[in-house]
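Below are the structure tokens for one structure; questions will follow.
With one protein chain removed, the remaining protein chains of the complex are shown where they sit.
By written order: A and B. Residues from 1 in each chain.
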Amino acid sequence: MNPTLDTRLHDAVSRVRQHWRGTRLMDGLEPGVEGTRALLDVARIYRANRLEIGRMRPLLGRAVAGLFFDPSLRTHTSMEVATGRCGAHFVYLQGGEGTWKMEFDEGVVMNGQTAEHVKEAAPVLSSYADVLAVRAFPRSGNRDETVIRAFARYAGAPLINLESALAHPCQGLADMLTLDDLGGGGFKGRKVCLTWAPHPKPLPQAVPLSVVRAAILGGADLHVACPEGFDLDAEEMERVAGFAADTGARVTHTRDQAAATDGALAVYAKGWAANDRDHHSELAAQNQDWTVGERQMANATAFLHCLPVRRNVIVTDSVLDGPKSRVIPQAANREPVQAAVLLSWML
Amino acid sequence: MNPTLDTRLHDAVSRVRQHWRGTRLMDGLEPGVEGTRALLDVARIYRANRLEIGRMRPLLGRAVAGLFFDPSLRTHTSMEVATGRCGAHFVYLQGGEGTWKMEFDEGVVMNGQTAEHVKEAAPVLSSYADVLAVRAFPRSGNRDETVIRAFARYAGAPLINLESALAHPCQGLADMLTLDDLGGGGFKGRKVCLTWAPHPKPLPQAVPLSVVRAAILGGADLHVACPEGFDLDAEEMERVAGFAADTGARVTHTRDQAAATDGALAVYAKGWAANDRDHHSELAAQNQDWTVGERQMANATAFLHCLPVRRNVIVTDSVLDGPKSRVIPQAANREPVQAAVLLSWML
Partner (left out) sequence: MNPTLDTRLHDAVSRVRQHWRGTRLMDGLEPGVEGTRALLDVARIYRANRLEIGRMRPLLGRAVAGLFFDPSLRTHTSMEVATGRCGAHFVYLQGGEGTWKMEFDEGVVMNGQTAEHVKEAAPVLSSYADVLAVRAFPRSGNRDETVIRAFARYAGAPLINLESALAHPCQGLADMLTLDDLGGGGFKGRKVCLTWAPHPKPLPQAVPLSVVRAAILGGADLHVACPEGFDLDAEEMERVAGFAADTGARVTHTRDQAAATDGALAVYAKGWAANDRDHHSELAAQNQDWTVGERQMANATAFLHCLPVRRNVIVTDSVLDGPKSRVIPQAANREPVQAAVLLSWML
């Protein structure tokens, strides 16, 4: 046991709790501006002392259940490793595979395919685990948050959203940590570009909306570039707008990708569905030149993407394999921010 | 390390071992009346000190391999969390998914689909793990225990049946702990109702038979209600009958659900297959009014079910969401009873 590190960790966690007493991380706005800042401090302590914390095992005796209804490489691995290094036990559960097919609707006569209702699953898992973490992409459309909301309603345990239709808050925290690093300790007032990029599938806006929230919580000068017909969710944009006043963040929407990327500290690329989902393929095909290449990166410092990324569709090999790409350290930041959330709730 | 807790745990485990020196939990009768009572005492210590025991890690250095041929939410999670909190390592293995297709028949020329015989799989897993835990529902009919019996035959390691055709002993232990709580420290002489309820699938009798065993080991006044054509397995009922003499348990079989539920400490509902499996659907459909609702619960204290439960088929939303439902604490009791078995074998 390292007494100094132990003290620093407890102090940093205390600062989180001064600002954030909740135990739900749903859209990432919950900790607020100050709570998020404090969380990132915990993450930085973890990142600089990962092995030592792994030996201290501060969360010994605790358990985290991770329920994945959708594929995952980074989220599963980083969540499990963060949990394990903190000394807690992680149970990986795959929705539908190896578990019972789950019902989310109310009042159903369950004589069909579903065998277990979330009204039981959520409290039962809450009885075994100290924290639940759930990944559930939308089952239809882009705004369907049925699964994560049902868990939020019925789980007694603290809950982490590991990506739903509208939010990927752990990615947002990792992005803030990455932008902090790029900005040399913060990115207040710095130009950050979030740009739409082509993708064959009509993906939800969980990541771009989380980038917007991260940028606003960090006080960025955010430029969101997308072609016509790909605007971000107005309702979610409005919800986050209130934080801009506190942080001095600015948000500029533009169709001009070149202007948005020019001089940016970071160009964050992501594909998402056309507002008219049914015509996503044609609309995406009309905007193939939005693929981020050397041209768009000419006057930008760093390239970011949440991964997995489709090479030569979202971004060229040249950019991804070049010196401006920061996607690996960005992904690496998932582990410390998730450890910070667990420590803030259970230390 | 908490010396008092450590001593209490060792003392309680010693009492289990006085009555039960075996290392197979197959149908749940193995610990006997006194051994089961002692096991539940270990479970209560674990339940009251879960976090503290998680920090003591009494089974450090041990490993448990869990092999699941069938879906699981509670059993997997509670087994893994119990193992992890005790300080041992749990390996989750899915039969057929990610592992080799297994052969259970003797003398086969294995030039077909199966790649690995249980005669190797069981001893090999026994060489890595200190305890094996296997879930294998019947592959055909209601009495097929080929898989679990093969593991019992060929595994050198202690073995827990995590639900086979005819038994779900960990569920039985959790049910006893739950009934103990309901009865204020025991349920000897108390009326317990096990009632059949409709279910679209011809399920095996693992759970109802385990409820019967639990009720008899605890000395209940058990009333088993089912429609004609759904009688419980006579051979298994006979095997357990001997214990009734020791505990003063009584078993009443009836077609009258109303009489069986009236005044019961607990109404335990479960669907199981018609004795004539091929006509299960029609026979179940003829008894739709056996769904447990407010009527059946009017003069009963608590509603129990092993979960997952099909809402509005086995039991109404109203009962399940009402104050008499104890299904969540019942499921929560899985973790402590399974921890108790592991501690009794490995502490």
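We adopt the following convention: contacts are C-beta pairs under 8 Å (C-beta built on N, C-alpha and C of every residue); 3 or more make two chains touch, one makes a residue touch a chain.
These numbers come from a predicted model, not from an experiment.
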**Study point:** Residue in contact with the excluded chain [from A:Arg55, A:Arg139, A:Arg255 or A:Arg277]
**Key:** A:Arg55
**Study point:** Sole residue of B:Glu120, B:Glu228 or B:Asp276 that reaches the chain not shown, by the stated touch rule
**Key:** B:Glu120
Practice item. Can you work out which residue in A:Gln94, A:Asn111, A:Gln286 or A:Thr301 touches the chain that's missing from view? Key: A:Gln94
Revision key, fill the gap. Hidden partner sits against subunit B at residues 60-63, 65, 89, 91-93, 97-100, 103, 107-112, 115-117, 119-121, 123-125, 127-129
**Study point:** Missing-partner contacts on subunit A, residue numbers
**Key:** 50-55, 57, 68, 71-74, 76-78, 80-81, 84-85, 92, 94, 97, 200, 307-313, 317, 320-321, 327-329, 331-332, 334-335
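In the analysis below, only the chains that are shown with their structure count from here on.
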Check your understanding: Could you state the distance in Å from the CA-based centre of subunit A to that of subunit B?
Key -> 39
